[in-house]
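Please find one structure pasted underneath; my questions will follow.
Yeah, one chain of the complex is gone here, protein chain that is, but the others are all in their spots.
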Amino acid sequence: MILAFLSDFGLKDPYVGIVKAVMLGINPAMRVVDISHQIVSQDVMGGAFVLGSTFREFPSGTCFLAIVDPGVGSQRAGLLAVTERYTFLAPDNGLLSMVFRYSKKVTCFSIENSRYFRHPVSDTFHGRDIFAPVAAHLSLGVKPHSFGPPFLDPVRLPWPEPVIRDQYIKGEVIYVDGFGSLILNIPADLIQNREPVNEKFKANIKGMELPLLSTYSDVSKGKPLALIGSSGFLEVAVNQGSATKMLGAGVGEPVVVKIL
Amino acid sequence: MILAFLSDFGLKDPYVGIVKAVMLGINPAMRVVDISHQIVSQDVMGGAFVLGSTFREFPSGTCFLAIVDPGVGSQRAGLLAVTERYTFLAPDNGLLSMVFRYSKKVTCFSIENSRYFRHPVSDTFHGRDIFAPVAAHLSLGVKPHSFGPPFLDPVRLPWPEPVIRDQYIKGEVIYVDGFGSLILNIPADLIQNREPVNEKFKANIKGMELPLLSTYSDVSKGKPLALIGSSGFLEVAVNQGSATKMLGAGVGEPVVVKIL
Partner (left out) sequence: MILAFLSDFGLKDPYVGIVKAVMLGINPAMRVVDISHQIVSQDVMGGAFVLGSTFREFPSGTCFLAIVDPGVGSQRAGLLAVTERYTFLAPDNGLLSMVFRYSKKVTCFSIENSRYFRHPVSDTFHGRDIFAPVAAHLSLGVKPHSFGPPFLDPVRLPWPEPVIRDQYIKGEVIYVDGFGSLILNIPADLIQNREPVNEKFKANIKGMELPLLSTYSDVSKGKPLALIGSSGFLEVAVNQGSATKMLGAGVGEPVVVKIL
């Protein structure tokens, strides 16, 4: 079984290694693939976006361990979510919001059976004490319902829906990637359903009107453009540069796509 | 065998990958788990703390490769340390200080048998030329004494012991983690042995008096607190914030825990 691991632990401290150590102590055959451990500290929405734009690339049967957990040690539940293809372990704080949005059928359990925990359970590191041993036991074949009772109403973060009109779509930046590209809340199909996609589409951001093109090198070096990004959302980028720096725009910045 | 790997190599350069390449060339079945490669460059004490607060989470039989090595190429020895559960490879500069502190019985060898080295041995990258091939041969079953003679007096860094009185414990910050939390040299049991732990305990740092609580969310967002951290030491943190930034305190900052 592949365990795909996402967190805001960073790579300076040993927390990622400790979680892996606990899992390998229970199931030495586990294979861990890191998605990212540099989610901005305690940014649940950013973690939800990264996980949501990634999980469908993994093979069926993958278990996802996602930990961005500002409420660790409080009364928030620990979630085990099962979909047709995957299993997810995460705190119940909205981190699975985009997983829920993109999965047809989800069954959730509240992780409560302390028989599968590492003891003593700390109040500050459930990744090590609860999620890691539960993930390892899952990989050994323990059934999801063994970890706790069904959980009916997990937290879903509000998703900023784009406003769709005949002549324009209003959206906003939801994520800034490491290249400085601005990813919008406008899914590719909203654009692609209006084919032909061509010079009639313009993205307006920060007072600039950008063409909608296919790839970065469709403009000259240092020039901005809009394109349908690899994560399936519209994106504003700069060829061989950083859109967030050039445009001075970040998460929440409004964008209007005009269809002329 | 699991090889747990800690260094100050960083992740920009290929040094971590090169060490793994050399090991896999000798034993293609090795499994490597990274603890951290972002120990502050040449900070032996920081590396000793991270390794010391991590190694006991790994399964029995794990071999640890720890390289923070400002004296590479000088006369400092290369150490192979064997405890009841683990094996450690590191330069003899104090990097194993906390391992020695927490291990009952340790036998050390000086790594000298060049038959197990990669040749030519450089003066600047013993991780690649000495430690990596020795780790790989260890994993293939070569006995510890085959690598060199016993080594009797490895370097131990001075550990800042807390001062314990009836009414207070005086300690200091020994590590700042990636969330900005301040980890103190005061082990949890010094506090827990004085149960009940309750509102009678106050941590004084930088002129502030902080309550000793269970978890971050026991105070409101942005507020500081003291708590027993997951590494087994008292810690000063800020709920959803950074204690090092808020308090302007780093390694060496004195803290007094008053028992009222």
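Every chain is named by a letter (A and B) in the order it is written, and numbering of its residues begins at 1.
The rule is simple: a contact is a pair of C-beta atoms (placed from the backbone, for glycine too) under 8 Å apart; a residue touches a chain by one contact, two chains touch by 3 or more.
Since this is a predicted model, take the numbers as computed values, not measurements.
The chain not shown here is touched by just one of B:Gly17, B:Gly61, B:Pro149 or B:Gly222, and that residue is B:Gly17. As for the chain not pictured, it touches chain B at residues 9-14, 16-18, 20-22, 24-25, 28, 41-42, 70-74, 122-125, 128-129.
Summarising the interface, chain A meets the missing chain with residues 2, 4, 6, 11, 33-39, 50-51, 53-54, 57-59, 62, 177-179, 214-218, 227-230, 239-240.
Convention: only the chains that are shown with their structure count from here on.
Centre-to-centre separation between chain A and chain B, using Cα means, comes to 31 Å.
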